[in-house]
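As structure tokens, the structure follows; a few thoughts come after it.
Up next, subunit A:
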Amino acid sequence: MSGRSVVLLAIQRALQEEPNSLPKETHTGYDRKPQPDLTGTDDILRRFSERLTMVGGETHVLSGDEAVNCILRELIVEFKDQIVLLPADPELERLGIPRLMNEVAVNRIQPESSSLSLAAEAAMGITTAQAGIADTGTIVLIHSSERGRLSALLAPVHVALLKKEMIFPDKITFLAKAQQAGLDYSATSQTWVTGPSLTADIEKVLVRGAHGPRRVIVLIYSTDQG
Partner candidate 1 sequence: MALLNSKVALFIPCYTEQFFPETGMALVRLLKYFSVAPIYVSSQSCCGQPAFNSGQGRLAKPLAERFLRLFESYDWIVAPSGSCVSMVRNLYGELGLSPQALRQWELVRDRIYEGTQFIYHQLGIHAIEGRFPGKVALHESCHGKRELGIEHEPRSLLSSITDLELVVPPDAGECCGFGGTFSVKFPELSAAIGLKKLASAISCGAEIITAVDDSCLMHLQGLAQRQRLNIRTMHALVIMSKALGLE
Partner candidate 2 sequence: METTTQTLKANIRSALNNDRLQAAVLKATNHSLAKRAEVVAELPNWEAMRSEAALRRDRTLTRLDDTLLELEKNATAKGIQVHWVADGEEANQIIGQICREAVSGSETTSTKGEVVKPLIAKSKSMTTEEIGLTPFLESLGFEVVETDLGEYIVQIAGQAPSHITAPALHLSRQDVGRIFVEKLGVEYREDPVELINIARGILRQKFLSAQVGITGCNFAVAETGTPLIVENEGNGRLVSAIPRVQIAVMGIEKVVATLDDLMLLLELLPRSATGQRITGSVIFFNRPSSSRESDGPRELHLVILDNGRTKALADPKLRAVLRCIRCGACLNACPIYRTTGGHAYGWTYPGPIGAVLAPVFLGLEKAKDLPFASTLCGRCSEICPVKIDLHHMLLHLRQEIVAACPQPILEKVMWQTWETVMDHPALNQALAAIPRFLLHEVLRSHWSPKLPLWGRDRSSPNLAKESFAQMFKREFGEHK
């Protein structure tokens, strides 16, 4: 008998022996909306920034592509002559970031087409985030051939570009609306990232920057395309 049938049979036998231990009373008073007060865009933005800052992340709210370019230039200049990871993401292309990086003279690398050991040397990674969750200050990274995992992961600094209208008040709203916002939750692997990587494994002392980024900077922008 295969492991599958052994396990299933054991479960079915156990359930027959003790078919239903559920209480009759099923009203628990649980209200699935944890943050009913978040309605307006400003509220949502404020909560996102506040919560991400609390866990050591950084946010900038920007209006228009030019503003994005401006602040990115400031950020990238610090990494002149160093390696910066940039995936072949059309949105990053549209925002003119590859061009910007050439101007600032950083060593731009596409982790998709370079060696792992070289990518691991990077000082910074720039990616888009497909959604944000205000309640926890979380960014949602949906992985695809154009948006690999490593650009957001290998370098000590991760800059994520997040469209303002893609920030949802909480996890439940995100999942409910992801589909209509064009994000197919179950089709692709994804990572929800909240702030820098951290550990408290030695005497509960909080150390930011464990195996992943030490700094997470989220640039929230509204696009010129409307």
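A word on the picks: all candidates are chains of the complex that A comes from, given by their letters.
By our rule, a residue touches a chain if its C-beta (ideal position, glycine included) is under 8 Å from a C-beta of that chain, and two chains touch if they have at least 3 such contacts; residues count from 1.
Everything quoted here is computed from the prediction, not taken from an experiment.
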Complex partner of subunit A (touching, any copy) among 1 or 2
2
What residues on subunit A touch candidate 2, complex-wise?
2-4, 6-8, 10-15, 17-23, 26, 28-32, 34, 51, 55, 111-113, 116-117, 120, 135-136, 138, 143-145, 148-150, 153, 171-172, 175, 185-205, 207, 210-213
